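The complex is shown incomplete by one protein chain, all other protein chains being positioned as in the whole.
Entry: subunit A
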Amino acid sequence: MTPLQKSLFHSFNQYRDVAYCNRDIDNAKEIRKAYALHALNHVLKTRDRVLKNNERISKAQKANRDIEEMRDQGFTRPKVLILLPFRNTAVDVVTALIELSGSEQQEHKKRFYDEFNLLEEEEEKADKPMDYQETFNGNIDDHFRLGIKFTRKTMKLYSDFYSADIIIASPLGLRTVIGAEGDRKRDFDFLSSLEVIIMDQTQQFLMQNWDHIDHILEHVNLIPKDAHGCDFSRVKSWYLDGRAKYLRQNLVFADFLTPEINAMFNKHMKNVGGKLKIKQSYEGSMIDAIAQVPQTFVRVEAQSLATADDLRFKYFVEKTLPTLQRSAITQSHTLIFVPSYFDFVRLRNYLEDNKYSCAHICEYTPTPQVSKARSDFFHGRASFVLYTERFHFFRRYNIRGAYHVIFYGLPDHPQFYTEIVNYLALKADASSAEEATFSCSALFSRYDMLKLERIVGTDRARKMCSSGKNLFVFS
């Protein structure tokens, strides 16, 4: 065991909630092993207890004497839920479970590897950043669910949820089973007795659909609608009282902390065993930028979170855009980076209504149109391009022809900031006079503290959020 695994496993085994926000490509495997071990340990421990009690009860029945209550079960069998973004990580986790379980036989193992590994040859991704290669390596289908059942000697993959011990699923895969209010076919009773929930690569759920996570967590540990053949005399009393969510352990692993994860930490992680949030302080990813441009940060004053979005829009339209328009240089070849799709739509509509020459690229844009937008922008046929964070997450394109970059909001992923600033260095034959006109500016508000600190560093971010000035230039 590595020191990290040791310290994490120690907390796991004390059944505390853990939100670990320092995950990265280097420690991903260690973490995965550690929680796989914990999940397996938990399942086997509880199973042993049930088996032992079964024996005691049958002995007592044979001897025809009464025995005190044995409350050792939930309503339904599944105890551990592991949420993963893509099939490729599911392969890793299941492989780890197979190794750790020491089971002699695995049912449906071949089917699993057939379905969860990539069928065709992988395309070359060598020119993409490391973290992209890691995330999108192999089968990146995000709609799957899998029940795993452990018996004395075998491990059964693809078992029915009600007879499974561990459920591995993507948020989307689980959400489609849970269904929505009013759906004809819904099922979430099998989530009633979860004791451990593990979420790995949590920041990637944000790039998928965070709504699913909230939806799932709202359907966990409810009293089931149907008995599903459970033995009521052995159901633990906190399940009967509907208090199971207070005894559920939640383990969350993410590359960084976001307000969404914080909200989940406060709202859904109610373990009476206590909870830990582990987060580092940052040096800032800004220093990794190659492009030699002054980087400007402007703080938009917002009194409340509710008005922050409107104020940012207002500031952009009233201050940033006119400034861009005023100068002949900044009028064209300007890339506007927008983290959220909602802001994207708002800006797109505004720019279209006001007849700006503008191309846009978001996660819903079909590939031919993306190519057209990129080429229009490169050749100056479109002066602006709108570019979203989610698109960048899934595609990681280099957008050529950008002389000015404006961050309407900061990206969650700190490396995206440098990658986008580096678009400015893509023009190899730029003269120093041209380079001198390049610019980069970003809007932020004090609610973006978490994003900001990853880009400029923790200490600086703190100053920038509280300082009397609202304009900061780094060169």
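As a convention for this text, contacts are C-beta pairs under 8 Å (C-beta built on N, C-alpha and C of every residue); 3 or more make two chains touch, one makes a residue touch a chain; residues count from 1.
Definition applied: contacts and distances are computed from a predicted model.
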Absent chain [UniProt protein name; select from "Large ribosomal subunit protein mL43", "ATP-dependent rRNA helicase RRP3", "Thioredoxin, mitochondrial" or "ER membrane protein complex subunit 6"]: "ATP-dependent rRNA helicase RRP3"
Contact residue for the chain not shown (choose from A:Leu8, A:Leu37 or A:Cys230): A:Cys230
Which of A:Met130, A:Leu240 or A:Ala436 contacts the chain that the document leaves out: A:Leu240
Identified contact with the non-displayed chain, of A:Asp66, A:Asp127, A:Glu181 or A:Asp353: A:Asp66
Contact footprint on subunit A, counting only the chain that is left out: 66, 69, 223-227, 229-235, 237, 240
